[in-house]
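One protein chain is absent from this view; the other protein chains keep their places.
Right after this comes subunit A.
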Amino acid sequence: MSATDTAPRAPVSTPAPSGRRDRYRRGPMRWLVLALLIAGAAVVLFPFAIILLNAFKSPTEYSNAGPLAFPTEIYVEGMIDFWNQVNFGRKLWNSFMIAGSVAVLGVVVSLFNAYALGIGRVKGRLSIVVLFLIANMLPHEALVYPLYWMANQVGLYNTQLAVIIIFTVIQSAFGTYLLASVFGTFPQELLEAAKLDGASKWQILWRVVFPISRPTLSVLFVFFFIWTWNEFFIPLIFLISNDRQTVPVALGVLEGERLMDATTTSAAALLGVIPAVIFFLIFQRTLARGITAGAVK
């Protein structure tokens, strides 16, 4: 473990002499870790390889040669058909809009809640946090009928707003739980110093707490975005009109009652996963920084 600890801290920059000595001393261990990492990466990448392999294969070839064979020709018709059939550009935009709104709103709500619970120290905060955690762990199947009924009563059924509200609540339940515990260890000296300078509660939140916890908030933002992006069940129930649906729901069109279209499903899965991967790559640095910054210095 110690070998991996040092690795990300000192990237390529200057291989100090001491570091070199370390490498010689821990030689065999390093190779073992490398081998394990490669094996782990192979396991993680295997499903992607299968998708990639079948996304460019014609249905006939898939049926005749099986899912593991290499395609003899690149077949993109399935992908193009699917794109047009479900108006995929529109679905991408819907997903992006819903996941983006949820990520922003979820982070804001989590921040407010956690400020009250972690720093404000309201009474009974432990039970409130536990309540949030339980709410977060409830299976969506149990929630869906009451949610449907309420949405229908207020005229929000079949609107993206309903999905955004639901996920903002669900995600911020987790965010509140996490942030409240992080804020529980927030350095009191900073808060007291701000108070002495005459800062109001609002100012403390925006001038002190927010800037310091920004890395953690960015991590929450990225998580919320990706989690919401991948959600299937609630959007399936709430977004009835095709032009309001999200990417995962659109992929469902390909699975019939008794037959499935494996190659087009692969092609569509590839289209669906690319945006999430791009998003992850863009924010990957924030993520890495955020995880170590989770504990406030």
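The rule is simple: a residue touches a chain if its C-beta (ideal position, glycine included) is under 8 Å from a C-beta of that chain, and two chains touch if they have at least 3 such contacts; residues count from 1.
Here is the rule we go by: contacts and distances are computed from a predicted model.
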Task: Write down which listed name, "Carbohydrate ABC transporter substrate-binding protein", "GDT1 family protein", "Ethanolamine ammonia-lyase large subunit" or "Aspartyl/glutamyl-tRNA(Asn/Gln) amidotransferase subunit C", is the UniProt protein name of the chain that is not shown.
output: "Carbohydrate ABC transporter substrate-binding protein"
- prompt: Any idea which of A:Thr159, A:Ser181 or A:Thr286 touches the chain not displayed?
  reply: A:Thr159
Per the touch definition above, residue among A:Ile134, A:Met150, A:Ala193 or A:Ile240 touching the missing chain: A:Ile240
Residue touching the undisplayed chain, where the options are A:Leu34, A:Ala49 or A:Ala65: A:Ala65
- prompt: For the chain left off this view, which of A:Ile80, A:Met97, A:Ile134 or A:Ile278 is in contact with it?
  reply: A:Met97
Touching residues (missing chain, whole complex) on subunit A: 59-60, 62-66, 85-86, 97-98, 101, 145, 148, 152, 155-161, 164, 233, 236-237, 240-243, 249, 252-262
